[in-house]
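Right after this comes chain A.
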Amino acid sequence: MARKMLIRALPPEWDIEITQAGSGREALDAYRAGRVDVMFLDLTMPEIDGYTVLETLRREDLNCLVIVVSADIQEKAQERVLDLGAIAFIKKPVDAAKVQAVLKDYGIIV
Partner candidate 1 sequence: MDAGSVEHLLHFVVDRLEVGILAVDTEMRVVLWNRFMAMHSGKPPEQVIGRNLFECFPELPQKWLEKKIRNVFLLRNYAFTSWEQRPYLFRFHHNRPITGGVDAMQQSCTFLPVKGDGDEVEHVCINVFDYTDTALYQHKLMAAIGELESEREEQKRLIKRLEEAQNQLLQSEKLASIGQLAAGVAHEINNPIGFVNSNLGALDRYVQDLLRLADAYGVAEDALAARPPEFQAVAQLKQQIEFDFLREDICSLIKESRDGLDRVKKIVQDLKDFSRVDSSQEWQWTDLNKCLESTLNVATNEIKHKAEVIKDFGALPEIECLPSQINQVFLNLLVNAAQAITGRGTITLASGHDGDWVWIAIADSGCGIAPEQIKRIFDPFYTTKPVGQGTGLGLSVSYNIVAKHGGRIEVDSLLGKGTTFRVWLPLRHETNEAVDASK
Partner candidate 2 sequence: MNAPLLTQDQKDALQEIANIGMGQAGASIAKVLDEFVQLSIPRVLFVPPEEIPVALALTIGEGQVSSVRQAFHGSMRGEALLVYGDQRCNDLADLMGYDGKLDHASELELLLDVSNVLAGACLGEIAKQLGMTIGFSAPSLMADAVPLESLLQAEALPWKTALLVEVNFRLEQRSFACHLVMLMPENEVAALAAALDRFLESF
C-alpha cells in the first residue's frame, strides 16, 4: 500500500522504469544490479532498515540519489538520514507536490 501510494504521487510525465523492493536487502540487490538512479527509501523495514541501507550505499560510493519517505517524522530521524547522504526527507503520507519540488530542486525533472 505504501509503495502504491508513493508511485501514484510520482509525476505522471516522468519517464522512468520502476523497480519495487520489499525490504532493505531487496533494495540493495536492485542497486547493485545497476537498476537504480533514484531511490525512494523507507526507514522501518524488515531485515535491513533504512539507516543501514544508507550506510551501506555510502560505503559503496552512493551512485544514486536517495529520497527518504517515512512515517518516522522525528527531527532526529530527519537529521540522521540527511547526515547519511539522503538528499531529502518526505514524510508520509506522501504529498505529490512535495515529491515534484524535491525532484525539481535536484534537476531530476524539469
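Some observations on this one:
Everything below uses one rule, namely that a contact is a pair of C-beta atoms (placed from the backbone, for glycine too) under 8 Å apart; a residue touches a chain by one contact, two chains touch by 3 or more; residues count from 1.
On how the list was made: all candidates are chains of the complex that A comes from, given by their letters.
Just so we're clear, the structure is a prediction, and the values are computed from it rather than from any experiment.
Only one of 1 or 2 makes contact with chain A in this complex, and that is candidate 2. In the complex of the two chains, the chain A residues touching candidate 2 come out as 1-2, 4-5, 8-9, 43-46, 70-77, 91-93.
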